[in-house]
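Sharing a structure here in structure tokens format.
What you see is the complex with one protein chain gone and the rest in place.
First chain written, first letter: the chains are A and B, and each begins at residue 1.
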Amino acid sequence: MSAGAQQQSVAEAEDRSAVGVQGKRPPGEVEVLARTVEALLFLGGDPLGTRELADAAQVDELEVAAALALLSEQYAPGRRGIQLREVAGGYTLATDPACEEAARRLFNRPRTATLTPAQAETLAIVAYLQPVSRPEITRIRGVSADSAATTLLERGLIEEAGRSQFGAVLYRTGTQFLKLFGLRSLSELPDIAQWDPAPEEQAELRERLLRAGEARAEGGPAPA
Amino acid sequence: MSAGAQQQSVAEAEDRSAVGVQGKRPPGEVEVLARTVEALLFLGGDPLGTRELADAAQVDELEVAAALALLSEQYAPGRRGIQLREVAGGYTLATDPACEEAARRLFNRPRTATLTPAQAETLAIVAYLQPVSRPEITRIRGVSADSAATTLLERGLIEEAGRSQFGAVLYRTGTQFLKLFGLRSLSELPDIAQWDPAPEEQAELRERLLRAGEARAEGGPAPA
Partner (left out) sequence: MSTVAALDLDLDLFSGPFDLLLTLVLREEIDLLELQLAELVLAYLDHLEARGELDLETATEFIVLVAALLELKSRLMLAGEDEEQLLDIEPAEAAEELLARMLDARRYRSAAEHLRGLLQAQDGVRFRSAPAPPHLLRAAPVPADGKLDPAQLGTALGRLLVVAPAINLRHIAIPRVSLAERLSHLRALLRRGRFSFEEAVGDADRMTVAITVFALLELYKRGEAAWEQSECFGEIHIQALAPPAPAVVARGAGGA
């Protein structure tokens, strides 16, 4: 086989997977279906069987098989960063193991240990009032703290401490809390007085926080 | 140009994006890096910036840019079921809208709930004025924005950004907003002044607000 003929056959093989770009002929049905199957496999985390794919694309399983054959060529090992895999129960897209080192570095990159405003407020309430329930945190903040609390739980900064008599989950600071703030014990939490807008107030902290929160929820005057 | 020659040029064009399959020459560095970047984009849920990609792949940002250029060719619209999109200051993979019908059948749910007028207005105010508080949003809209803001928060379109001096929670838009609205950055939002009424219309409005009173001052009946 001459070099020219070889290149021509390569061109033919390539042409099947690159239809529609050059605009020389409309993409065939298999190519269009392959794109749909590709999109479905991309979205679905779990493997999809030919039956499911056929139902979603409203074609028969034979057509899906042809589309999958085309895709498995496009996703042949070593060609892309993603591979088409046939696993128990169907097909799925997964990353090429050769790229996994980089993926590990991506997921385990050192994250800056900062708190969002909502997280800082939620954590401060838990630290100073523990144990404290989620509804109480919401009442003090005037807005829900659900997603902030979830993140703090995941990061080990707060943990559950049983339930209140009304069934609400109680929180206290978690194992990572003292470590991250460089404290030896909770008694080393700074005295709130220096940030207190009304240090002369005699009422206890919890009472005052709840009162301020309820005033906010009522809606103070709009800022001019 | 003969049919053969034309096909050959196609083969050459294709060859750039399909290196490594024929095994005729080892894949170049850009091609290898493009695979890694593709895998990272496939795994990472949020859009990834060139800096993050470069750190994970342990190359410099210029190399990542070259790999992304190659990928954007491979993922040119209409070519595959997946597209490479530049949103929220980074890159991400998403499905081609042409595959939406099938995706809807498979997952049995619409892609995203649309926005109600109240939610869209609240989102617009946050997008343009961020950081902005709930009372301020209410002031502009004339009606409460509480439930709209809560829904937008739950959907991750807006997020908390500290508190105003009056203690009201401030909001800003998040990555999810840019991602879902297909924006690269907030600067892609058109200038708010573009929706100002024409000067004549403004003059008419101003006139309206004082006219009736003037009429009364003259002692005549107010024009209807």
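Quick notes on this one:
FYI, a contact is a pair of C-beta atoms (placed from the backbone, for glycine too) under 8 Å apart; a residue touches a chain by one contact, two chains touch by 3 or more.
No experiment lies behind these values; they were computed from the predicted model shown.
Considering the whole complex, the residue from A:70, A:84, A:140 or A:158 that touches the absent chain is A:140. From the set B:37, B:93 or B:158, the residue in touch with the chain omitted from the display is B:93, counting the whole complex. Taking the complete complex into account, residues 42-45, 83, 85, 92-100, 103, 111-112, 114-115, 117, 120-121, 123-125, 127-128, 139-143, 163, 166-167, 179-183, 189-190, 192-193, 195-197, 202, 205-206, 208-216, 222, 224 of subunit B touch the chain not shown.
Although one chain is not shown, part of subunit A still touches it, namely residues 39, 42-45, 94, 100, 103-104, 107-108, 110-111, 113-115, 117, 120-121, 123-125, 127-133, 136, 140-141, 164-167, 170, 176, 179-183, 185-198, 204-218, 220-222, 224.
We adopt the following convention: only the chains that are shown with their structure count from here on.
Computed from the mean C-alpha positions, the centre of subunit A lies at a distance of 18 Å from the centre of subunit B.
Per the touch definition, subunit A reaches subunit B in the complex via residues 4, 7-8, 10-12, 14-15, 17-18, 20-22, 34-40, 42-44, 48, 52, 55-58, 76, 78-82, 93, 95-96, 98-100, 102-103, 105-107, 109, 116-118, 141-144, 212, 216, 219-223.
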